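First the structure, in the form of C-alpha cells, and then the observations on it.
Of the protein chains in this complex, one is absent; all others appear in place.
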Amino acid sequence: MIALSIVNISAAVISASTPLLFAATGELVVERAGVLNLGVEGMMLMGAVTGFAVTVSTGSPILGILAAATAGAALALAFALLTLTLMANQVATGLALTIFGIGLSALLGSGFVGQPVPALPKLHLSGLSDLPVLGPILFGQDALVYLSVCLTAATAWFLKRTHAGMTLRAIGESAESAHSLGLPVIRTRYLATLFGGAAAGLGGAFLSLSYTPMWMEGMTSGRGWIALALVVFGSWRPWRVLAGAYLFGGVTILQLHAQGAFHLPAQVFSMLPYLATIAVLTIISAGPWRGRFNAPADLGKPFRPSV
Amino acid sequence: MWFKVEPRQEASQAVIYATPVLAVALTVASGYFLFLFLGLAPAKTLYHFLISPTLTFYGWSELCVKAGPLVLIASGLAIGFRANVWNIGAEGQLTLGAVGAGGIALAFWNETGLWILPLMCLAGIVGGMLYAAIPAFLKTRYEVSEILTSLMLTYVATLILGILVYGPWRDPLGFNFPQTRMFTDSALAPLILEGTRMHIGIVVTLAVAVGAWVVMARTVIGFQIKVVGLAPAAARFAGFSRNRTVWFSLLLSGGLAGLAGTFEVAGPIGQLVPHLTPGYGFTAIIVAFLGRLHPLGIIASGFLMAISYNGGEIAQVEDRLPQAATGVFQGMLLFYLLACDFLSRYRIRMAQREATSS
Partner (left out) sequence: MTFTVTRRTFLASSAAAAGTLALGRPGRALAADALPIAFVYTGPIGDMGYTYAHDVGRKAVEAHYGDKVKVTFVENVPEGPDCERVIRQLATSGNQLIFATSFGFMESTLKVAGQFPKIKFEHATGFKRAPNLAIYNARFYEGRAVLGDIAGQMSKAGVAGYVASFPIPEVVMGINAFTLAAQKHNPNFKTKVIWANTWYDPGKESDAAKALIDKGCDIIAQHTDSAAPLQVAESRGVYAFGQATDMTSYAPKAHLTAVVDLWANYYIDRVKKVMEGTWTNSDIWWGFKEGLVGLAPFNPAMPAPVKASAEKLKADITSGAVHPFTGPIKNQKGEVVYAAGQKASDEDMLKMNWYVAGVES
C-alpha cells in the first residue's frame, strides 16, 4: 500500500514537472545565447493544440509530437524575425507572442474541444518495469518523460562539451566580442530561439497528450511563466533547471496531500510551490556559491553586426 | 542591386511619427484578411475594432478607465527597466495595493470624510511597496533574481487576496459570497464626469507620468539609474550604488502598481473581489517598452492598448468576432508596431554591390 502510494505520487510529480522541464530547458538554451523570449506560454499552447489536433486527425501520436515541436518553433521563428532581424525589443515581443499564441491556439483548437484522444502509452519493459517501487517509477513512464530528461542531458552535454555549445555561450556573454572573433551571432541565436520554441511546443504536447489528454483553451494555465522563472532558479544550468522543475512539481503535488492540516485555509497550501522556490533559491544564493550564478551578460540585449 | 541596412545617425521626427502609422496600416491589411477568413465583414469589423472606441466621449472615458492603470504601472516599471531592474510582478504589487486600500475602506466603513480616500491611496502605495520590498531585499542581500521572486509572488498575492475575501473580509450580508461590502462614497474615487466611470485616478496617472519624466530627465537619481542601466562598471566607478538603485526602482514601481490597484478598487470595482485585474501588471510591461520607456510614449502606448482591448469587445458584440481572434489581432498589431520601430532606427537603401565597400 505504501509502495503503491510512492509509485502513484511519484507519477503525479513526474507529470506535473515534465511540461515545465521541457519549456524551461528550451528557454535556457535561448537565454544562454543571449536572447530573452518571454513568449513561452504562447509557444506551449501552440504546441498543445497542434500536437492534439494532429494526433486526433492522423491517429499517430508521433506525428502529433513532431507537429507540436514544429508549431512551437514556428512561433519562435516569428519572434526571431522580429527581434533578431528587425531588432524589436525582446521583452515586449515575447509578451506580444504570448497574447498572439493564446489567441491563435484557441482559434485553431475550437473544433477539437471535447474530443477524446488516447493517452500516450506508458513504457513497459518486462523485468525492469516490474521491479518493486523503482521499476514503475523509473521504467514505466511515457516516451515524452524520458525525452524531457534526455533533452536535459543533451543540453548539458551540448553546452559544456561541444564546440557549438561553447560558441553559443560565448555569444550570450558578449555578442560583440563573439562577432569580432568571427562567430555567427545571428545564426546561432536564430537556431537557439527555434530550439526553445520546439521544446516549449513539446511541453505543450505533453499537457494535451499525456498529462490531461484533451484540448482546452488556455490549458497551460500559466505554466510557461513558471518555466521562465525556473530558468532563473536553475541559474541557467540544465541540471539545476531539472531540479527546479521537480522541486516545483513536487511541492505542487505534496501540498495537495497536506491540505487541511493545521486548519489553515487551502490558499496557504496553494502558495507553497511558489514560496518554496523562492526559499530554496535564497538558501542556495546565500550559500558559499553566492554570486556565481549570473545571467548571461548579453541577455536581452539587441545585437546587429556592424558590417 | 541589393538592400543595405544602415543605422540612422538620428531618427528624424517624421520617421518617428510615420512608423506607427505604417504599423497600423499593416495591421489593418493583415486584419482584413484575418476577418475575411473568419467569414466576417472585414471593413466593418476593423472599424469597430480600431475606430469605434474613440468615437464618443463615453468611449474616451472608458479608454481612460482601461489605460489608466496600464500607464500608471508602466511609468514605474519603465524607470526600473532603464536600470536593468526586472520587476515583472507588478500584478502582485497591484493586488497587495488593492488589499491595503481595501483594508482602509473596510476599517472605516462607518466613517465619512475627505481623509479616507487619501489614506487609502497611502495604504495602497505602502502595500505595493512592501510587496516589492521582498524582491528588493532578496536581491540586494542574497543576489536572488528579482525576475523569479517578483513573478512567483504574483501568484501568492492572488491567494492572499483570496484568503481575505473568502474569509474574514466577506460582506456579512452578502450570502457568504467571496466579495467585500461595497465601499461607501468616502472610499470611492470621485468621478470626473458624472455618468461615466472616469475618475480622478486618470489625473493622478498623467501627473505621475509627467513626474516620472522629470525624475528621469532632471534629477540625480534619474541620471544614476540611467548610468547603472547602461554602464554598470562606470556606475560603480562613479560611486553610484547598485543596491540603492534596486531599492529605488522596486519601491517606486511597486508603489505605483499599488496605487493603480487602489484606483481599481476605489474606482470601477468599488469593492474587493477575488479577480481584480485582467492582467494589468503584465500588459503594463508591453506598454512600457512599446512606449520606448519614455513617459509620453507610455501614455500613447497605454491608450493604444486600451483601444485594442475595448475595440476587441466592441467587435465581439457588434460583429460576433470570436474572442480568440481579438488576441490574434492584438498580437499582430504589437508585432507590427515593434517591427516598424526598426525603420526609425535603421534606413534601408537599395545599393549597388560595389558601392558598399566603404
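Here the chain labels run A and B in written order, and each chain numbers its own residues starting at 1.
Please note the rule applied: a residue touches a chain if its C-beta (ideal position, glycine included) is under 8 Å from a C-beta of that chain, and two chains touch if they have at least 3 such contacts.
Since the structure is predicted, the reported quantities are computational estimates derived from the model, not experimental observations.
Considering B:184, B:241 or B:323, the position touching the chain not shown turns out to be B:323 (whole complex). Only one residue from A:165, A:184 or A:218 touches the chain missing from this view: A:218. For the chain missing from the display, the contacting residue among A:60, A:110 or A:162 is A:110, taking the whole complex into account.
Not every partner is drawn; the one left out touches chain A at residues 5, 8-9, 11-12, 15-16, 19, 106, 109-110, 113-116, 119, 207, 211-214, 216-219, 221, 223, 252-253, 256-257, 259-260, 266-267, 270. Chain B residues in contact with the hidden partner, per the touch definition given at the top, are 44, 47, 52, 55-59, 62, 65-66, 159, 162, 166, 174-178, 182, 193-197, 264, 267-271, 273-278, 309-310, 313-314, 316-318, 320, 323.
The rule is simple: only the chains that are shown with their structure count from here on.
The distance from the centre of chain A to the centre of chain B, each centre being the mean of the chain's C-alpha atoms, comes to 27 Å. Contact residues of chain A toward chain B in the complex are 78, 82, 86-89, 91-93, 95-97, 99-107, 110, 217, 222, 225, 228-229, 232-233, 265, 267-268, 270-271, 274-275, 277-278, 281-282, 285-286, 290-291, 293, 295, 304. Partner chain A is touched in their complex by these residues of chain B: 7, 81, 138, 142-145, 147-149, 151-153, 155-156, 159-160, 162-163, 166-167, 282-283, 285-286, 289-290, 322-332, 334-335, 338-339, 341-342, 345-346.
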